[in-house]
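The complex appears here minus one protein chain, its other protein chains still in place.
Chains here go by letter, A, B and C, matching the order in which they are written, and residues are numbered from 1 within each.
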Amino acid sequence: MDVAEKIRAEFGERVDLAFRSPKRLYLLVGKGDLPAVARFLFAELGARFCTASAVDTRAGIEILYHFFFDQLSLMVSLRTLLPKPSPQIESIAPFLKGAEWVEREIADLFGVEFLGHPDPRRLILPDDWPEGEYPYLRSSD
Amino acid sequence: MKTIIPIGPYHPLLEEPEFFKLVVEGETVVDMDIRIGWNHRGIEKLAETKTFDQLVFLVERICGICSTSHPIADVLAQEDLAGVEVPERAQYIRSIVAELERLHSHLLWLGLAGHFIGYNTVFMWVWKYREPLLDLFELITGNRNDYAMLRPGGVRRDIYKKDLPAIRKVMDELEPANEMLTKAILDDPVLNARLKGVGVLSKEDAIRYCVVGPTARASGVDIDVRRDEPYAAYDKVEWKVIVQEDGDVLAKAVVRLLENFESIKIIRQCVDRLEELPEGNIWNPIPEMPPGEGIGHEEAPRGECFHYIRSDGGNYPVRVKVRAPTFSNLPSFKASCLGETVSDVALITAGIDPCYCCTERMAAVYDGSNRRLYDWQDLVRLSQEKTEKIRKELGR
Amino acid sequence: MGLKSWSLRKSPWIFHLSTGSCNNCDIELLDCLTPKFDVERFGIVLVGSIRHADALIVTGAVTRQAAPKLKYLWEQMPKPGLVVALGTCGCSSGIFRDSYNIIGPVDKIIPVDVYVPGCPPKPEAIISGIVKGLAKL
Partner (left out) sequence: MEFSLKPLLYFLVFPGFAFTAIVGLLSSWVDRKVSAKVQWRVGPPWYQNFADIIKLLHKEIIVPQGSGFTGFLFAPLLGLAGATLVSTIIWVINLNPDSGFVGDLIVVLYLLAFPSLGVIIGGSASRNPLGGLGASREMKLILAYELPFIIAVFTAVLKVGSILLGDIIGYQQVSGIMLRHPSCIIAFLVALICAQAKLTLVPFDIPEAEQELIAGPFTEYSGAPLAIFKLTRAMMLFILPVFLITLFWGGMNFHGWQILASCLKYLAILVFIILVKNTNPRLRIDQAMKFMWGPMTILAIGGMILAVVGL
């Protein structure tokens, strides 16, 4: 059973699968389901967490969590949309240590609040940075 | 009694600035905090003002040591996005440059590691062996660092047949030197005492922290992007992934030394193949960048280098995300550092071969205390104001 | 030529500071110490403490976080001292000129005696730059 089928069997309709190429699988996930899917990929299927990238779009802040299956040569990206203002999502760092810095960085630059993050301090910005300023957001006019 | 020792941000151990705060009891590290961010140059934001072709030059300057890895990951992402095939000759050339860079980076690391444990002779000897590699780079690319060889869809410059003997010659000289170094390190009792069992990163921790590259392979995690998702010519040549089980600094050194042999092997095969292929045909043009996103990842000397590019169909990327290997590896430093002595901290940092230039590409600005959104002009304006302010504060 | 300027020229100790460089200039500077170039022949030694330094070598365009540190370190340097801006970034900010986090080239923060352009400058250029700067002392 390959990865796509396993994910479909576990989550059913809650996850929207799309292959862009045989090596790139995109999953559209609701933000409530994201931690569960991430945990499934990491703990059950043994994927390696590469990084997460965020983009500020008109609709909201889009976050992609990229997981890579080293043995299968398959990149799985979980896509989720966080509506503005005050984007929030549950952190995956509690069970995925490697995501800690990645989430801190996104929190710094995009103002996304990661609920339940074990160490939600600044990472990349200077200490004298004021609260509520996020450089990578675009002006929305 | 607990003492706090700051390491950095400017410290001779590190060619680059960063800041470790070590909490020590006597000589033992009981807690630590890592603060990065001294090297922000805002590259991800800057990338949005560059065309796709210019982008390659920008990412080349993320880091001087990985100055082929970032462009390769970047062009892979662009090719993934545009769906362009790369000519065969260009793929071999990419492999040659990438492996030469791996050799020079691993040797550089070995020298610095020798320097960190106060073994300056090793530093000098290894860097002497590294020097022919830089001369070779100058011969085939025109510069000792920052080679500008990569281009979306191929490579910018051909490696001519007349230069191939020079590559072979350097490889023939490097192999015995590397053998000598490997033996010297494995046999030296003092080095063994100093490196063995120091800064162990267990396999579980390695997986938990999602570390990459030699750091992961030294802890028994069998990953290598070159094999797992072959790019360039890595699926066309014979080589193997080096994995060690111990996870200590010695294992990391051994992984790098053995990888040097594999790199020499790869380069020799690529050179042989270049001899057979006709010169020319090194680039397929990318006619148009379609809207969408592309992911490129590549095995840099320090581990997986990850680039994500999103395009809206225009000339400029909408978002470029760079995840350098050190960004993944550095947090694991804490896991391998606690309980060790201060003298070993330097060595353990060296063990993951940190590269802060890569880690801290991005930066940000702020103004006032209420939440505000900025566009590019705002950012530039704010920056200039801030510059003025700082200049005034500094009295110049 | 007095004893003072003779000794300064024969024994310049350098302190290296990266203010947001990409590493290239830094490793080329280190390269100067290694067997092929061996600047110890001219008495040039890399020192770890700014208090021992005669020449402050700055690599990289100055980032916002680095600027106060650069100024501070320059004040800590015992005079007479030489400041060398190494690499295109240090001389003119180079490719990072438009970045909002770059305050500007080194000479916006502290007075610079020698500019060594190049991306990265070759070790020969670095040595030549330092030697030219020493003639000023």
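In this text, contacts are C-beta pairs under 8 Å (C-beta built on N, C-alpha and C of every residue); 3 or more make two chains touch, one makes a residue touch a chain.
All of these numbers come straight from a predicted model, not from anything done at the bench.
Enquirer: Over the full complex, note down every shown chain the hidden chain is touching.
Expert: Computed over the complete complex, the missing chain touches B, C.
Enquirer: Please output the residues of subunit B touching the missing chain, sorted low to high.
Expert: Against the missing chain, subunit B presents residues 3-6, 11-13, 27, 114-122, 124-125, 128, 190-191, 193-194, 341-346.
Enquirer: Of the residues in subunit C, which ones touch the absent chain?
Expert: 3-4, 6-8, 10-11, 13, 34-35, 38, 40-43, 47-49, 51-52, 54, 76, 78-80
Keep this in mind: only the chains that are shown with their structure count from here on.
Enquirer: Measuring from the mean C-alpha position of subunit A to the mean C-alpha position of subunit C, what distance in angstrom results?
Expert: 42
Enquirer: Where does subunit C touch two or more other chains at once, residue-wise?
Expert: Those would be 64-65.
Enquirer: Indicate the residues of subunit A shared as contacts by at least two other chains.
Expert: 126
Enquirer: Note which residues of subunit A are touching subunit B in the complex, please.
Expert: Going by the criterion above, the answer is residues 20-21, 23-24, 48-51, 53-55, 64, 66, 68, 70-71, 73, 75, 77, 96-102, 105, 108-109, 111, 123-126, 129-140.
Enquirer: Subunit C touches which residues of subunit B in the complex?
Expert: So the residues of subunit B touching subunit C come out as 9-12, 15-17, 37-43, 45-46, 49, 57-58, 61-65, 67, 108, 111, 123-125, 127-128, 131, 134, 144-146, 355, 357, 363-365, 379-380, 382-383, 386-387, 390-391, 394, 396.
Enquirer: Across the complex, what residues on subunit B touch subunit A?
Expert: Listed in rising order, the residues are 36-37, 40, 44-45, 80, 205, 207-211, 222-223, 228-229, 292, 295, 297, 304, 306, 308, 310, 318-319, 321, 323, 327-328, 330-331, 360, 362-375, 378-379.
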